[in-house]
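Just one protein chain is left out here, and the rest sit where they should.
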Amino acid sequence: MTSYLVRRVTGALVILVIISAITFYLFYAVPRDPARAFCGKICQPETLALIRHNLGMDEPLFVQYWHWLVGIFAGRDFVQFGSCPAPCLGYSFATQEPVFSAIVDRFPVTLSLTLGASVVILAFGILTGMIAAWKVGQPLDKIASSSSVIGASLQIYFVGPLLAFYLVDTMQLIPRPSYVPITENPLDWFTHLLLPWVVLSIIFTANYTRMTRSQMVEQLAEDYVRTARAKGMSSRTVFFRFAWRGAMIPILTIFGVDLATLLGGAIITEQTFSLHGIGELAVRAVQNTDLPMLLGVTIVGAAAIVLLNIVVDVLYAFIDPRVRLS
Amino acid sequence: MRSHSRRIASMTAVLAAGALALAGCAKGGGGGAPQGAAGTSQKPLENKAVSAIAVGTAADSTGPAPEVTGAKSGGTVYMIDRDDFSHLDPGRIYLNYNASVSKLFTRTLTDYKRDDAGNIKLVGDLATDTGTTTDGGKTWKFTLKDGLKWQDGTPITSADIKYSFERLFADFITEGPDYAETWLVPDAKKPFREQYKGPYDGKELDTIETPDDKTVVFHLNGAHPDFNFTVAMTGYGAVPKAQDTKQKYDKQPFSSGPYKIVSHITDKSLDLERNENWDPKTDPIRHAYPDKFHMEFGIQAQQTTERFLADAGNDKYAFTFHNAVAPERVQEVLGNAEAMKRSIQGLTPFTTFYNINTKRITDINVRKAIITAWPAKQIQQIGGGEINTGKIATTVMSPTVLGYEAFDLYGKLAKPEGDPEAAKKLLAQSGTPNPTVVYAYNQTPTQEKVTVAIKEALTKAGFKVVAKPLNAGTYYDAIGPVDNKYDIYWGGWAADWPTGSTAIQPQYDGRLITDNSPNYTHLNVPEINDAIDKANAITDAAEAGKAWAAIDRQIMEQAAIVPEYYQTYFGLYGSGLGGVRFDPVWGEQSAIDIYVKQ
Partner (left out) sequence: MTTVSWSGEPGTSRGPGPFLSVRDLSVEFSTEDGIVHAVDGLSFDLEKGTTLGIVGESGSGKSVTNLAILGLHDPAHTKIGGEIWLEDQELISAGRGTMEKLRGNRVAMIFQDPLTALSPFHTIGRQIGEVYRKHKGASKKEARDRAVEMLRRVGIPQPETRVDHYPHEFSGGMRQRAMIAMALVCDPDLLIADEPTTALDVTVQAQILDLLKELQQQFGTAIILITHDLGVVAGTADNVLVMYAGRAAERGTVREVLREPRHPYTWGLLSSMPRLNSSVDVPLKPVRGTPPSLLNPPSGCPFHPRCDYPKLAGPELCFNQRPSVSPETGHGDACYLTLEQKKELRTAQTKDHA
């Protein structure tokens, strides 16, 4: 197990370095000069050259990448921004704050949003899927299945403002979505994120309902499930102890893949509710062609996905003894 | 002042034609009389700033600022906006958005005072008056008022002012204006940083003298009669030597104004509280009614519009510096009489236009034909009508510039949809009845539509139009080179201070043509260059204004641009606030007269 983890993490680091190199080259190869963003309206050529030097952009691309990489471990100094202690991912071109601290600062928001939504998605999706599978062909199944189709066709930027209008503005049932640190007030953290969680989960939940249902139906037809019934296990035991285990494996697989999509959904959700998360950073970075921020967000996002996939793989081993972590 | 949109500002090159004309709506919004919105309680917007800009006297410069009727002290004012302020270090500020908030904690030698009628006067802010010059604008003397203090109670001295200018030469201060820097070194033709490297290595700038604690004398390398306007730019705001944290100063500047920064969390919030060391008697411009300001960022125009309409909770006491009414909600707001009572409208200093590359289209009749055939009205309709775009422009200078004169050489207001027949006649005189023109545009869905309209209108007049889509991210890099291969391309401009020198010279002085310079039309007419020099030398502001208006006419006679809009602003604020005004100099909401209704 330990050696497995060491190998996986090493592999993940290699992947991250490759991703960062590719992203670095892609971003910095755009045919425009970020230095102009730091230059007044009427920009003198010598000022432009000075800025390039300040930003370290007067060096060959691979040297720039090397500095960037070294900065992560050793920190850097920028004339334009001042010192940037390790781990340094550079300074944002748009907000002039260290990229790393900007990301760290916003990470809890996106983490709360994504984890909370994951819980809602898995809990609700699996629950309704199980109910549908339990009552296959019956009205409850049909309600669950058709509402999942409706859910899947909804869009965050449509549902979000709509629910906000009714639940927050009109009925004032819940507070306006914002981020309250869980360490500050867990209840406020919960109530203020409730709407974003629900909105972000809606489309995904529907998918998991459908998946759980079909997986359960499939598992219920498996030989070992029949064996369990032949042993005299009650339908409930068969359903929850045997079939559920089998159905969870493909669902976990899909969830591992969906994590990336979920992060994407978090971006839209953050935009919709003005939450100051990584997603907002990413969108702003794109709008402003803020290369260091884009690079930082990309790397942190990739790292998060890689890490979560390792977690998913470890979870696998717990659910399915046939998977050995060696 | 700098272009209106933060998007433009934070990244010059990102400023894409469409981003401004259209996405710019998200920022710029609309104002003025809505077309076809009959029955609303709207007063038509006038192009009135013209004669209303003046240079004030020492009496005008004396504090305190006249009371706002009904205003009371106390309470917290909220501000919600899309973006955090990109810079707060005065030396790094060029943008209206950053300048608006800086007014609460950064003071400059001179500044603009607005009266109830909307007239603008340049007055002394830190200085007792708007400065004096005895040699036509080469030497400028400013005297500081009594009782000026920093937020820690130490006095603001002439040495502080000198230092504030010296530090602008430092290598990390690159974003702000560089007029004064260029004029304060011995040789204006050579890069200023080669002649002075800033105060951090202990060297001083000899061209600024401080004979005593109250007096600052600037020795410029040439005559600049409107230098007193120059120093009104936030970029020349005061920074105390003792508190200069260099790069870090950008996040938390030291206050000379009525408020001081309590906390600034980048991209999230800025909290201000009263600066007890600010003396209202020294300040002819600012009020400080609220006890506190709480500003939040990351809120899109659509959301601020909804929140202002809902007017619930703390949003009652909220305004926005920059966010305009979201274009899709404009009609709804116009129809909402209650909301209209808390709306702000006005003409911003920002103008947009289509550059005609005079280096490629050398025949003046062809250029005139382009303007004559131009489908201004169709373009405005595609953009969502006047309220979302602006008033159709016919001049180079905006009505917000001192000396502006309204004229319409090509009858664009009479026939805004274009006059193909008249254009054909002009082409016939040119000898090329069917010239080919290359129109380069920013490839966005709306710009695609605009391009279709332009192509159609010009084709009707006999042009052959080749449309070249450009990438939004690299638009300016593409049109920047002097030898670019395009004939017509969109652009935008706002004067750095409301006189013709920055409204006209950077764009139309033919001697300044280089790659990536703002002279995108590459117009180089000796008479105009001469006239610019003459206008720059006129010391009387009103006389200078007339001279600049005449140059404006000359440029339009040369048919170097197709003017597009004088951009308008249309925004909302909460019902619990009073004194929320439009700032015509910055083109957005102003914080300095705001009070909480009690």
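By written order: A and B. Residues from 1 in each chain.
FYI, a residue touches a chain if its C-beta (ideal position, glycine included) is under 8 Å from a C-beta of that chain, and two chains touch if they have at least 3 such contacts.
The structure presented is a predicted model; accordingly, all values stated were derived computationally and were not measured.
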In the full complex, displayed partners of the excluded chain: A
Among the options A:Gly71, A:Pro98, A:Gly246 or A:Gly301, the absent chain makes contact with A:Gly246
Looking at A:Met233, A:Leu252 or A:Ala303, which makes contact with the chain not pictured? A:Met233
List every residue of chain A that touches the chain not included in the displayed model. 136-137, 222-224, 226-235, 242, 245-246, 319-322
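Here, only the chains that are shown with their structure count from here on.
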Could you pull out which chain A residues touch chain B in their complex? 30-34, 36-47, 50-51, 54, 79-82, 93-97, 102, 105, 161, 165, 169, 172, 271, 274-276, 280-281, 284, 287-290
Contacting residues of chain B [partner chain A, same complex]: 2-3, 7, 10-14, 84, 86-87, 94, 171-172, 174-178, 191, 193-194, 246-248, 250-251, 265-268, 298-300, 302-303, 306, 310, 312, 473-474, 476-477, 496, 506, 514, 516-518
